[in-house]
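Take this structure, written in structure tokens, and hold onto it; I'll ask about it next.
Just one protein chain is left out here, and the rest sit where they should.
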Amino acid sequence: MSDPAFQQKSPVVDTLAAWLLAILWVLPLLYAVWTAFHPSEFSAKFSLFAPLTLENFERAWTAAPFARYFFNTTVLVAMILAAQLVLCTLAAYAFVRYEFRGKNILFALVLVQLMIMPDILLVENYKTMSKLGLIDTLLGIGLPYFASAFAIFLLRQTFKGIPKELVEAATMEGASSLQILCRVYVPLAKPVYVAFSLVSVSYHWNNFLWPLVVTNSVSSRPLTVGLQVFASTDQGIDWSIITAATLLTAAPLLAAFLLFQRQFVQSFMRAGIK
Amino acid sequence: MLLPALVLLVAFTHYPAVATIIDSFMSTPKPNRPSVFVGLDNYASMIEDPIFWQALRNNLWFALATIPLSVGLALAMALWVNGPMTGRGFLRMAYFTPTVLPMIAVANIWLFFYTPTYGLLEQIGGVFGLPSQNWLGDKSTALASITVVAVWKEAGFFMIFYLAALQGISPSLREAAAIEGAGRWFFFRRVLWPLLMPTTIFVLVNAVINAFRMVDHVVVMTRGGPDNATSLLLYHLYEVGFKYWDQGYAAAITVVLLGALATVALVQFFVLDKKAHY
Partner (left out) sequence: MKFNFTVISAALALAAAANVAAQVTEVPFYFPVAVGGPITKYIDQFATDFNKENPTIKVSPIYAGSYQDTIVKALTANKAGMPPVASVLLSTDTFTLIDEDAIVPIDNFVKTPDDKAWLAGFYKAFLLNGQIGGKTWGVPFQRSTVVLYWNKELFKEAGLDANKPPQTWAEMTAMSQKLTKKDAGGKITQYGVQIPSSGFPYWLFQGLTTQNDVILSNDAGTQTKFDDPKVIEALQYWIDLSKKHGVHPSGIVEWGTTPKDFMEKKTAMIWTTTGNLTNIRSNAKFDFGVAMLPAGKKRGSPTGGGNFYIFKKATPAQQEAAFKFAKWLTQPERAAKWGIETGYVAVSPAAWDTAALKKYASEFPPAAVARDQLQYAVAEFSTHDNQRVTKALNDGLQAALTGSKTAEVAMKDAQREADRLLKSYK
């Protein structure tokens, strides 16, 4: 960036367009903030003189044990991600490093999962979980997702692209198979790990139907199921309380993004994902 | 090393998936009428099911609109916030917000935007003297309204991947291009676009999968209505499977859906295998 020509600002048209789009994009959030902090009669009227209130947050907070749900979701997402990274790394490594009969067929079988809608397998998976005694546990929610074809595919792809020379050099130094994995493959695949983690976290953060069916109690239910309190519209929609609950649940993530967005993007950059 | 992953895959994917394929050739079991082999009956009733075809058509339109729009916008966003633009931090945050807001909640907020007579769109439209519009309640606008929500939700998420990729591209490339007098468009088309190809493919795979997997907002906002105008395949499948409890037919739809997606996916992965070099 030393050339001054590149320090110049973007063209005005671009800036305008970018801002316009950004305003459109935050509109729902702005609306949520407005509605959550005002009494419900102002949820459809925008007036400078509307009184501020925290009552909506109080009602939302008491309507469901959000702290517990938040904890459950965090544990769940972390557990799934950890299991996926470990299991899929091992599987991908096996696909790249070893030759065995039926390898391609096996890999094709793995790919099948990419397109399977887990929701459809609900009844069968529920049977399996009840046989394993895992109904109403966090492990029960997470287990079907531990082996991710998407992760195996991505990692295999990346591992294949790693220069043979590096592996040979490590072998010469007497590194074991596992050591090679940890010292050569994993560090070089970091960008893929970051990208996959983002996809996985956002998916499981929002997953709803399977957790609903397989859980029975507060102690294992994730956030999405908790938010459902406000989503059933049998008695009409109360936007004040929905937005308050939305802000409550999204606030930690939003705050984290605001605080760490620089580091966040930089870690991607350092990882150099392309 | 493969074993743990394979065992889990077989237990929670292949075994139930095979059961589903078998079910698709069986009638739906009822207590007084146990499941029997019916051959292709379930597939035949699918061909005769007008709602299935409508859902398929809707879903294709939905996919055709959301995929290019969300990927295109994501790329534009990433290019903008990668450069030295005024208020870059705010812009990044703004684009990213939809990713952290849960769909169930934002669908309700969008419902307010679309509400006739006092919804946000109506209030804004009113200022400009536009006529009243029942966005979700009219067959001609409902699907488009749903599509907008999906694009809004996805674009910011995809932007992250593009942004990361752009940050990884060495600034010297741009300098070199500038020295040679290349214009912005030329630079983008000849340098950036090819370099971003792997990211584009990665994002496309996700966009295609999502186009057939997003259904939460339909449940909250329209329940497939009016008169199936916003019914997507997965929503139809959900209705057949969990409202009608028609196991055999649901299985048949699943098999077709999986077959179609698998074809798309295999083509994509074939390309990805060739072109993506991390």
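Every chain is named by a letter (A and B) in the order it is written, and numbering of its residues begins at 1.
Note that a residue touches a chain if its C-beta (ideal position, glycine included) is under 8 Å from a C-beta of that chain, and two chains touch if they have at least 3 such contacts.
Please read these numbers as outputs of a predicted model, since none were measured by experiment.
For the chain missing from the display, the contacting residue among B:Asn42, B:Thr97 or B:Thr222 is B:Thr222, taking the whole complex into account.
Screening A:Trp34, A:Tyr126 or A:Tyr203 against the full complex identifies A:Tyr126 as the residue touching the chain left out.
Within the set B:Thr115, B:Thr147 or B:Asn206, the residue that contacts the chain not displayed is B:Thr115. Residues of subunit B that touch the chain left out of view are 30-32, 51, 111-112, 115-118, 126, 129, 131-132, 134, 136-139, 222-223, 225-228, 239, 242-246.
On the side of subunit A, the interface with the absent chain consists of residues 40-41, 43-44, 62-65, 122-123, 126-127, 130, 135, 209, 212-213, 216-218, 221, 225-226, 228-239, using the contact rule stated above.
Going forward, only the chains that are shown with their structure count from here on.
Between the Cα centres of subunit A and subunit B there is a gap of 16 Å. Looking at the complex, you find that subunit B touches subunit A at residues 1-2, 4-6, 8-9, 11-17, 19-20, 73, 76-77, 80-81, 83-87, 89-106, 108-113, 115, 118-120, 123, 152, 155-157, 160-161, 163-165, 167-169, 171, 174-175, 178, 195-196, 198-199, 202, 206, 209, 213, 216, 220, 234, 237-238, 241, 247, 250, 254, 257-258, 261-262, 265-266, 269, 272-273, 276-278. Subunit A meets subunit B in the complex at residues 1-3, 5-10, 14-15, 17-19, 21-29, 31-32, 43-44, 46, 87-88, 90-91, 93-95, 106, 109-117, 119-121, 123-125, 128, 143-144, 146-147, 149, 152-153, 157-158, 161, 189, 191-192, 194-195, 198-199, 202, 205-206, 208, 223-224, 227-228, 230-231, 233, 237, 239, 242-243, 245-246, 249-250, 253-254, 257-258, 261, 265-266, 268-269, 271-274.
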